[in-house]
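Taking it in order: structure first as structure tokens, then the write-up.
What you see is the complex with one protein chain gone and the rest in place.
What follows is subunit A.
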Amino acid sequence: MSEPQQHSGEPIATVVPHEKTAEEKAAAHSRRTFLFKLSVLLNGAVGAALAVPIVGYLLGPASRKAEAEGAWVGLGSADNFPVGETRLVDFESPVKGLGDGETGKVACWVRRISASQFQVFAINCAHLGCPVRWFSESKLFMCPCHGGAYYENGDRASGPPERGLFEYKYKLTGDGLMIHAGDMPTLATQASCAGKDKPLVQIQAATNPGEEV
């Protein structure tokens, strides 16, 4: 039976290094000690060989190339988007996987500037990813989480975001509007490959009224 208070009144047990005697030194070099050390080494090698693929498995999602993710998705006929308006569109994620259910759906804001000019914004706020809503009267996107606001063209208007909305790359095929979607847009995994020439983080003045009037 072991009493937890065994060391009553004594200082906490400490291991004190001491000079080894000749017998102890000899024992440390015995055949059995050597074999034990060898077995530890063997297990270390086997453990490492086991660990490498396990770590590889765990890091699998991280090692994927961001550019490899995603594909072109159709958002329907361009005629659905009147010039000068901004509309919400749902589409099925091209990277939707088995069992994703409703989470495989994505929404984006499509702004038609002219017959051939579009802007397709991710709904994810550039601050922390909450879904922004479009207000056509005040021509602002507003975020419900921390009050980020963006102008019609996606530029930052006010609040905690440090940049404008993420934009998807788009193209027109016939009269169909297509965007390139994949990663969930964040500061590190931007929706738009077209915006690569822009700096990742653009802190803009809150008074920037937007580029086109």
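FYI, a residue touches a chain if its C-beta (ideal position, glycine included) is under 8 Å from a C-beta of that chain, and two chains touch if they have at least 3 such contacts; residues count from 1.
Keep this in mind: contacts and distances are computed from a predicted model.
Note on the omitted subunit: UniProt lists it as "Ubiquinol-cytochrome c reductase cytochrome b subunit", one of the names in "Binding-protein-dependent transport system inner membrane protein", "EfeO-type cupredoxin-like domain-containing protein", "Tripartite tricarboxylate transporter permease" or "Ubiquinol-cytochrome c reductase cytochrome b subunit".
From the options A:37, A:96 or A:171, the residue with contact to the unseen chain in the full assembly is A:96. Seen from subunit A, the chain kept out of the figure touches residues 1-5, 7-12, 59, 61-64, 66, 69-70, 88, 90, 93, 95-107, 123-124, 127-133, 135, 137-140, 142-147, 149, 151-152, 157-162, 182-184, 186-189, 203, 206-210, 213.
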